[in-house]
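Of the protein chains in this complex, all but one are displayed in their positions.
In order of appearance the chains are A and B, and numbering begins at 1 in each one.
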Amino acid sequence: MLNDNRLFPADSAARCVAMKLYEAVSSLPIISPHGHTDPRWFAENGAFPNPAALLIQPDHYIFRMLYSQGVSLESLGIPQNDGSQSADPREVWRIFAKHYYLFRGTPTRLWLDYTLENQFGLTGRLGPGNADEYYDVIAKKLETPEFRPRALYESFNIEVLATTDTALDTLAYHKAIRESGWKGRVVPTFRPDSVIDAEYAGFLQNIEKLGEITGENIGTYKGYLNALRSRRAFFKSMGATATDHGHLSAMTADLDAATAESLYGRILSGKSVPQEEEIFQAQMLTEMAGMSVEDGLTMQLHPGSIRNHNRKLYEKFGRDKGADIPSPTEYVRNLRPLLSKYGNDTRLTFILFTLDETSYSRELAPLAGHYPALRLGPPWWFHDSPEGMMRFREQATETAGFYNTVGFNDDTRAFLSIPARHDVARRIDCAFLGRLVAEHRLDEVEAFEVVKDLTVNLVKKAYKL
Amino acid sequence: MLNDNRLFPADSAARCVAMKLYEAVSSLPIISPHGHTDPRWFAENGAFPNPAALLIQPDHYIFRMLYSQGVSLESLGIPQNDGSQSADPREVWRIFAKHYYLFRGTPTRLWLDYTLENQFGLTGRLGPGNADEYYDVIAKKLETPEFRPRALYESFNIEVLATTDTALDTLAYHKAIRESGWKGRVVPTFRPDSVIDAEYAGFLQNIEKLGEITGENIGTYKGYLNALRSRRAFFKSMGATATDHGHLSAMTADLDAATAESLYGRILSGKSVPQEEEIFQAQMLTEMAGMSVEDGLTMQLHPGSIRNHNRKLYEKFGRDKGADIPSPTEYVRNLRPLLSKYGNDTRLTFILFTLDETSYSRELAPLAGHYPALRLGPPWWFHDSPEGMMRFREQATETAGFYNTVGFNDDTRAFLSIPARHDVARRIDCAFLGRLVAEHRLDEVEAFEVVKDLTVNLVKKAYKL
Partner (left out) sequence: MLNDNRLFPADSAARCVAMKLYEAVSSLPIISPHGHTDPRWFAENGAFPNPAALLIQPDHYIFRMLYSQGVSLESLGIPQNDGSQSADPREVWRIFAKHYYLFRGTPTRLWLDYTLENQFGLTGRLGPGNADEYYDVIAKKLETPEFRPRALYESFNIEVLATTDTALDTLAYHKAIRESGWKGRVVPTFRPDSVIDAEYAGFLQNIEKLGEITGENIGTYKGYLNALRSRRAFFKSMGATATDHGHLSAMTADLDAATAESLYGRILSGKSVPQEEEIFQAQMLTEMAGMSVEDGLTMQLHPGSIRNHNRKLYEKFGRDKGADIPSPTEYVRNLRPLLSKYGNDTRLTFILFTLDETSYSRELAPLAGHYPALRLGPPWWFHDSPEGMMRFREQATETAGFYNTVGFNDDTRAFLSIPARHDVARRIDCAFLGRLVAEHRLDEVEAFEVVKDLTVNLVKKAYKL
């Protein structure tokens, strides 16, 4: 099912170079500096329950496509806000198999095919005819020791895997992993949205809890900042090397102390209006950058997603159900306050992501090709795909070069797709470099250096791993 | 003049697949679910007057290019608002032939070459040297029975052809066609802009006429909505399966009943301000979606064209003279009110178009890859071109898949270009699929299924034909 030359250019000259480059990186270890796997898996190392629960129900790429063609989320066993979830896993799998043709031309299809063949030895195209057989094979494998989380981590040749954790997380599972004696390196990432974004569910209680955990006086802005400093230090002590920030826009601010203090008071009063909350978030990005200069944690910004666009779906099923939609995102004016303050500071590594591809050549590459603190994250979410990754390289490289980028993020909660995703990313980098060499824009010997840098060295450097 | 492999990838592996795929769809019937041909042609079945009147004067793609290079519209015999139109058709044709080199690299050139060779047997490149000869050949053919509208419809292998008709149209020509006993299927499309857009010339008289035709009391919002319902039912009874809406933006609204009623009153008073008119249009899109849920008419939205940008030209020559220019178009926030209400309803098919290609990967594919009611229309107008269609597939497929798209629209008033336009679209789909197969991202057997779906099945399904 999987051709050895998949995703390489059709043209034989470029393909030939791509093949050689791929050979040099295909078996390098996986560095996964940003993702959403569950640390509990590695702490408890229990078996995954069944094929649907492993491969379908946690993967919003999959059920959003099925939903778009009229398949109900109820029939796929997606858990509802009221706790109900009734579908039979095998039935869910059958629905998926019946609609597998919908994924033609999508990255999900590439990831799934890879997983079925390489993890489960299933080499025919999934469809209604083999749905039950495939279900049985997968279900059986999931019962074996080789399919426990830690064994998979090892067989995937992962060198380090970062999770994403809220600022209030006790990191108990991370602690358990570290104390277990297991050699796998699973590190947390500090994600403070829930104590920075006033629209976040339970925001004020979160702030209160932040004070309790840290013993800081969150009644003052200074105390609040110190509480955040304290959590960052704790995360760092538990292995974190980075923070992550999901904001609606890339707006940053640099308020004077009195204004910031007073704004924090408004936020804390629970009477703030949306515009104040937006400026507060903007101010906090700059504060976070300042703390990164202090403690060395690499800073990531993922802006531009309008969350929960589908209200009916949100009310019934909650967050992260495939109804987050990108929107136009401006970086140049928005980032100026932060960059004016910290953009020239080489102690800061600030990685930008986007869901708005128009910013690659117009804003992001010009910014990253100038400011010492800036780096470009890989194509994110909807753009983590062969065409999307190719557009990123084509549109960003000429202005930012390769060395202001940071390699690949799998950014996934679908654990089994990790090797598949890194494989696609490596192949596309090889395809892009293959073309540059075939067009005599880069020497082959240089391309070998670059592809290794993209696969391993730039990731480790940017995330201090 | 026409190479059998035109528009296929230069690379031989991908081209080879594209050729095979094209063979499977090149002779399938033409389904034309959205366009602007004149039903009168098929009702009366008269001869077309002359080459200029048939091929040049109705085609704004052609005369906008000539105009951009200093050729006056007067010299091309474009009719003026005062009724004057003086140019000699042969002279118009000579001007066109002399400037034919301007169309190098444009789709117009591809369509014209196809038409000249396949409809008229003219196989040399048009230019000043053969202008008169070509004029004579075409003029002579136009006098033959084979070049009457119905005969052309049949020889083009058209299965169904939709026209676009204002809400007030009597559909007399459609009636005549149906009563003529001719087997051709020419169906109307319900286009209510002239009774929804308060800036439309004669808007208030149009509303009045709407009341007269339907017998509804357009003095109330309820009566106005019922009048629209009534016209939709009439169009449906005459074969319509779809509505079409041309708005400046994609803004939608979901006002409460009292506010909507009061807004309608303002509009009807003739004293409304532009902002009120915009919200009214926004509200009406949502109402139209609701009626589509009721009556099953597929809904199309064509937003983002700034009409009549060139004021001097508009004053002298009127609408549709190549001076409509696209502008940035936002979908995610604008469509939210409508989608919140009807986006999850599988009875609705809502097809989105755009003149802003940046929305393909950022907004349209993510929306259509989630909401069950949404589908993506094919590349529209300036983007109905080889590169434009390829960008659409490359930028939309990975997130929306093939099955949230609806095949091709020729969208033309240039009747003779219909086979050429469908041919270009089929070739580009084959070229795209050929590359996917050559890059091992899709099996060849699947590509055969997909290309037939894109050519026929998805169109019929989306437009209920």
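Here is the rule we use: a contact is a pair of C-beta atoms (placed from the backbone, for glycine too) under 8 Å apart; a residue touches a chain by one contact, two chains touch by 3 or more.
What you see is a predicted model, and the numbers here were worked out from it, not measured in a lab.
K.L.:
Looking at the whole complex, which of B:357, B:410 or B:429 touches the chain that is not displayed?
P.N.:
In the full complex, the listed residue that touches the missing chain is B:357.
K.L.:
Which candidate, B:104, B:183 or B:271, sits in contact with the chain we can't see?
P.N.:
Residue touching the chain left out of view: B:104.
K.L.:
On chain B, what residues meet the omitted chain?
P.N.:
Output for chain B: 2-3, 5-12, 64-65, 67-70, 101-107, 110, 125, 306, 309-313, 322-323, 325-328, 355-358, 382-383, 385-388.
K.L.:
What is the set of chain A residues that contact the non-displayed chain in the whole complex?
P.N.:
These residues of chain A touch the chain that is not shown: 9, 11, 13-14, 330, 332-333, 336, 339-340, 343-344, 346, 358, 361-363, 365-372, 374, 394-395, 397-404, 435-436, 438-443, 446, 449-450.
The criterion applied here is as follows: only the chains that are shown with their structure count from here on.
K.L.:
At what distance in angstrom does the C-alpha mean of chain B lie from that of chain A?
P.N.:
Averaging C-alpha atoms per chain gives centres 40 Å apart.
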